[in-house]
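All protein chains but one are shown in place.
So, chain A:
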């Protein structure tokens, strides 16, 4: 029994081995990208939105409203980042119901990569918002004594994010695998349903926590007005 899809090597080409984590990540990326292209290919203002476009608008606007509630303002770059986090984790976990699919989020490498990306995104957003000096000063808040604690807190956030997502998804997959061996007809179905539920919750929690961390790093006092050009990316 393999606990991580990293250990599943699908094929080896010129010394580069492609494991299941990367492969199924590409599947998820393909599903998301093709779905988006199919829905938004004929998107014109004069064409009334169909059910798929409406679904995507509801999802995107829901993410945007969550970010607005947390950050207190609309932030397009944060929407791109946190929205992609949510959609990637959610679709990875939803595809769990497809037989043979191994969710990339069940790999500690994937959750570590996502946590590392959050760990990098927080200072990037903070420096973009406050400037380098302004962001570094936050590590000395409320006093310079807090500098080591703030650094530890910053890294522990990434570790907790990675372990929380990995633990939940991997444990669900492992329990489902074990129960498949014990009672192959009934319990796996329940576990898959629970896996879907916990997967969606974990996606939501992961994206929300990333948003909270980034918005706390970018929050300045007083908060800029919603019409500020820095809040909305010009397309």
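Just so we're on the same page, a contact is a pair of C-beta atoms (placed from the backbone, for glycine too) under 8 Å apart; a residue touches a chain by one contact, two chains touch by 3 or more; residues count from 1.
As a working rule, contacts and distances are computed from a predicted model.
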Omitted chain, identified by the protein name its UniProt record gives, among "Azaleucine resistance protein AzlC", "ATP synthase subunit b", "Succinate dehydrogenase cytochrome b-556 subunit" or "Carnitine transport permease protein OpuCD":
"ATP synthase subunit b"
Considering the complete complex, identify which of A:60, A:152 or A:190 is in touch with the unshown chain.
A:60
Given A:81, A:135 or A:213, the one touching the chain that is not displayed
A:81
Residues from chain A at the interface with the omitted partner, ascending:
3-4, 6, 19, 21-22, 25-26, 29, 32-33, 36-37, 40, 43, 45, 49, 53, 56-57, 60-61, 76, 79-81, 83-84, 87-88, 104, 107-110, 112-114, 116-117, 235
